[in-house]
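Dumping the structure here so I can ask a few things about it.
Every protein chain but one is kept in place in this view of the complex.
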Amino acid sequence: MERRLPLLVCFVSGLLMFIMYFSSHPTARLINLTVPLYWQIVFAFTLIIGVASYLRNNVRGIKKGESRPYRIVSVGGFVTMVAVAAIWGIKADTPFMWIFENIQIPMQSTVFALLAFFVASASFRGFRARSIPATILLITALLILLSRTPLGNLFDFLPDLADWLRNYPSMSARRAILVGIGLGSLTTSLRVIIGIERTWLGGDK
Amino acid sequence: MKRLEPRHWIFVGLFVAIGCTMLLKIPLEIPITDQTQKMYDYIESLPEGSPLIISFDHEASSLPEIKPIALSILRHAFRKGHKLIGVALYAEGTLIGYRLMQETAAEYDREYGRDYAYLGFRPQYIAAILSMGESLEQTFPQDYLGNDFQDIEMLRTIGNYDDVAGVISIADGSLTTHWIEYGGGRYDVRILAGVTAAMVTTYDPYVASGQLNALVAGLRGAAEYEKLIDREGGGNRGMLAQSTAHLYVIVLIIIGNVAYFRSRRKGRG
Amino acid sequence: MLFPVLATTANVGWFDPDKLWTLIAALVAIVIVLYTTYHRKSRDKFKVRQIAGISAVEDAIGRATEMARPILFTPGWGGDIQRPTTIASMNFLSHIAEKTASYDCTLIYPTHDPVIMTVAQEVVRESYVRAGHADRYREDNISYVSSTQFGYAAAVDGLISRQKPASIFLLGTFEAESLILAETGNSIGAIQIAGTDSTIQLSFFIVACDFTLIGEELFAASGYLSGNRSILASVRAQDILKVIIIVLLMVAVVVASINEISGEQLLGWWGF
Partner (left out) sequence: MDIGTLVAGLLTLAVLSFLYRDNPVYKMAESLLIGVSIGYFLVVTWESTLMDTMFEPLFAGDDFWLLLPLLLGLLMFARFGRRVAWLAKIPIGFLIGSGAGVAIPAMLYARTIKQMSATVVPLTTSSGWPDISGIVVLVGVITTITYFYFSREHEGVLGRSAKIGTYFLMVFFGATFGFTVMSRMSTFIGRMEFLLTDFLGLMY
């Protein structure tokens, strides 16, 4: 029962959604509309569990004194957001959005901007012409980069060559990866529905 | 103080290179690529007042690159008098999308509810895309501002994707893929995209197969679009610094390789 | 008011003829998967070729144990539990957790998705039970960190730079956070094994990680590690489908070329 019922739910809902793909019947459309809405709702409930786990970990850490100041700041930030949302709402021009625009956005964009530096150091350290494949990778990257500088405008053929590389050889590899992933996803999904793949239940042994 | 490592020198170099070129203001000449032209042509060719969905599928972090793209496309669409429906598939895109639409709409005297509407955010992007394919109203019973769907004038004629001229996904990641696979593949809506440069190669096969109808890519794409609609913005301003950064990375790769081959030769000798 | 879709599209048949080709292709694929899974003879004969990342998994666990430092596993920011990659990544998790349980090595698993967190807790807990060390399981180590991309990135980054894991597994769906994680992992000298279907991030993983499972390799390796012959059998099914695809592709190209030269349309069945 404990395993069979979830597996049955998984099988039935999988089969149902698979069949509904091929139909435009009003009932099918109704199902296609409601099931995704249910996903969102289940997700939202689970989010509460996730947040509870975050809070529990941090409160426990604060009590034990493990990196206490940082944890207090983190939980404080969280509580503030929830509190200002509860008091003033979350539409534009509320304190909630002020925090979002002046604290969250700048910090997130800056964490993202750190990538520029990591890209630079990875280029210096990681891009070595060690073998033929590595050399191909390196040369393509250099060509693409060069084609998007004023030097690219000096040599007419550069932008064209870079575009050709991107539109044909590179695209074909990406396409093959896509086909492969499509097949991998297909078989994985199928295994899930017919119940062979049941790691999500906590293992199958 | 700890001694600086080579890594730190690379960082300092990048800071200096970009900082200095940003203070210089030299405009760069940029040719227009096909894909950017295609987006422009499509928006241009639609009859005035065509409804378009603009999906803000990005987070706050990529705003520096995304904003110039979004602004140019929005400006163009508003200028042509199209009716825009904004949605967001990432929680963080919600307010940003609203702000961008509000800002550009004001430039062209467009009115909320009549010329544009903002529906807001739904989590679980695949779910959101699929349910919008059946009914926009069921997915968003209320808009971002809390108005009932039916009370918004321009939305009364919109049932699902069949009633819009296309979806323009402004994305910093692979969400456009879901628009292509679930929105385009399943519900046959025309998908266009403005994405960060990093995502370009992901979408190349979809462009080649026609599943994606136009692709404006990165700061460079934004600069091209700005040129097309004849309005300078963030895309153009960043171009010189961008070029410097590329040259810097190229130099790093070359130095790295020279050092590598030297050490290898030494190792052999 | 309730579900206006019902009113708008009346009198439509149950089957949508536009989707005929997809249905046929899906049925062919399903039959092949079912055949390879349930046909004992072909199933038991089947072997997967060497995939470099797999043996590296064992080494990475061994290394962490020797150094008495934790292992960090994260499924990336891009996926949810419904994504096949996430499911494949769970097979890795199950395998790795079983090993860490018996070696008494700490396993840290931060994720951005609460549903993934609950499933992962279940997977890890059962793996510890299976290994006979239920007492070593710590639920806190499988934790939810922020759902926003760089909240997640900053949190995982923090874990990496402070806990200094000896081995890092980046298996799942990644977006731009990939390089931040991989570079930080690199800077503390961890062994890194990555695998993803996010093609963009592959180029960074290849540069910054010790082993990278490219796209479909992740699915194949997950089947291999699961040790379940039925799961492995579907790798075989994928291969059969690939052969079919290549053959169809070649035939279609030849026909298309003949059409082009002769100027007549012989066949056009591939234009969906």
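Note that the chains take the letters A, B and C in the order they are written out, and that residue 1 is the start of every chain.
The criterion applied here is as follows: a contact is a pair of C-beta atoms (placed from the backbone, for glycine too) under 8 Å apart; a residue touches a chain by one contact, two chains touch by 3 or more.
Computed from a predicted model, the values in this text were never measured in an experiment.
Touch, as defined at the top, links the missing chain to these shown chains in the whole complex: A, B, C.
Which of A:28, A:158 or A:190 touches the hidden chain is settled by the complete complex: it is A:190. Across C:34, C:129 or C:252, the residue that sits in touch with the chain not pictured is C:252. Listed here are the subunit B residues that touch the chain not shown: 2, 8, 11, 14, 18-19, 22-23, 61-65, 67, 91-92, 94, 120-123, 126, 130, 139-142, 180-182, 184-186, 196-202, 205, 208-211, 217-220, 234, 237-238, 241-242, 245-246, 249. Residues 1-2, 19, 21-23, 25-26, 29, 46-51, 80-84, 87, 115, 118-119, 122, 145-148, 150-151, 154-155, 157-158, 161-162, 199-200, 202-204, 206-207, 214-217, 220, 235-236, 238-239, 242, 245-246, 248-250, 252-253, 256-257, 259-261, 263, 270-272 are the ones on subunit C that touch the missing chain.
Residues 2-3, 5-18, 20-22, 34-35, 37-49, 51, 54, 67, 69-71, 73-82, 85, 90, 96, 98-119, 123, 132-134, 136-145, 148, 164-183, 185-186, 188-190, 192-193, 200-201 are the ones on subunit A that touch the missing chain.
Here, only the chains that are shown with their structure count from here on.
One inter-chain figure worth recording: subunit A and subunit B are separated by 17 Å, centre to centre, where each centre is the mean of the chain's CA atoms. Taking the mean of the C-alpha atoms as each chain's centre, subunit B and subunit C sit 27 Å apart. Chain centres here are Cα averages; for subunit A and subunit C they lie 13 Å apart. Within subunit C, residues 3, 5, 80, 82, 147-150, 176, 199 each touch two or more of the remaining chains.
Contact of a single residue of subunit B with at least two other chains is seen at positions 7, 59-62, 92, 124, 126, 134-135, 138, 201-202. Contact residues of subunit C toward subunit A in the complex are 3, 5-6, 9-10, 12-16, 19, 22-23, 26, 29-30, 33-34, 37, 80-82, 84-85, 87-88, 90-91, 93-94, 113-115, 117-119, 122-123, 125-127, 130, 139-140, 143-145, 147-151, 153-154, 176, 179-180, 183, 197, 199, 203-204, 206-208, 214-216, 218-220, 226, 228, 230-231, 234-235, 237-238, 241-242, 245. By the touch rule above, subunit C contacts subunit B in their complex via residues 3-5, 8, 78, 80, 82, 147-150, 175-176, 187, 198-200. Remark: subunit A residues 21, 29-30, 32-34, 36-37, 39-40, 43-44, 91-92, 97, 100-101, 104-105, 108-109, 111-113, 116-117, 119-121, 123-125, 127-130, 138, 141-142, 145-146, 148-151, 153, 159, 163, 166-167, 170-171, 174-175, 178 touch subunit B in the complex.
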